[in-house]
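Complex shown without one protein chain; remaining protein chains in place.
For chain A:
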Amino acid sequence: METIFSIIVGLFFAASIYLMLSPQLVRILLGVSIFGNAVNLMIFTAGRLTEAVPPVLSAAGDHAPQPPVTPTSPAPDAIADQAAAAGDAAVHAAHTAGDAAGAVASAISQSNADMLATANPLPQALILTAIVISFSIFAFLLVLTFRAYQSLDTDSVDSMRLAEPTPRVPPLGY
């Protein structure tokens, strides 16, 4: 799941960089918007993606989380297997990331595997903040671009040269 999302994030970044390099302001803004979304998706993915696991852990942290009470939920065994698999994957990823992260990951014993089966809620809180901020700034930039289009009569950054200096040479002597 994370792999697929990583590729999607990469595609988002590629599309946004492509759009931001175009001379039309509207495309640049679309690129900026996709850029922001790519970042949010990246942080979301980095916080682990899990399916149908309740976000509440037991106090001891030594048994698998209870499955949600829905008819379609898998059996507790399946959840535990899934949790163990996710734990292994995390330990493996941590080893590749570095010694210290590996040490930390080995500290996460198998009994903590249920913790790794649950998505980390903090990145989700972070992107909630980031979404609000980037949305408001995007709204501002949209209005700004429209005003700039109205007053400068162009949406191409190549012809937005009003703030650039006019070539005039000051006297060479005094």
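Here, contacts are C-beta pairs under 8 Å (C-beta built on N, C-alpha and C of every residue); 3 or more make two chains touch, one makes a residue touch a chain; residues count from 1.
The rule is short, and it goes like this: contacts and distances are computed from a predicted model.
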| item | value |
| --- | --- |
| Identity of the absent chain, which is to be given by its UniProt protein name, from "(Fe-S)-binding protein", "Alpha-glucoside ABC transporter permease", "Threonine/Serine exporter ThrE domain-containing protein" or "Na+/H+ antiporter subunit D" | "Na+/H+ antiporter subunit D" |
| Residue numbers in chain A that touch the chain omitted from display | 2-3, 5-7, 9-11, 13-18, 20-22, 25, 28-29, 32, 35-36, 38-39, 42-43, 45-46, 48, 86, 89-90, 93-94, 96-101, 103-105, 107-108, 112, 115-116, 120, 122-123, 126, 129-130, 133-134, 136-137, 140-141, 144-145, 147-148, 151-152, 157, 160-165, 168-171, 174 |
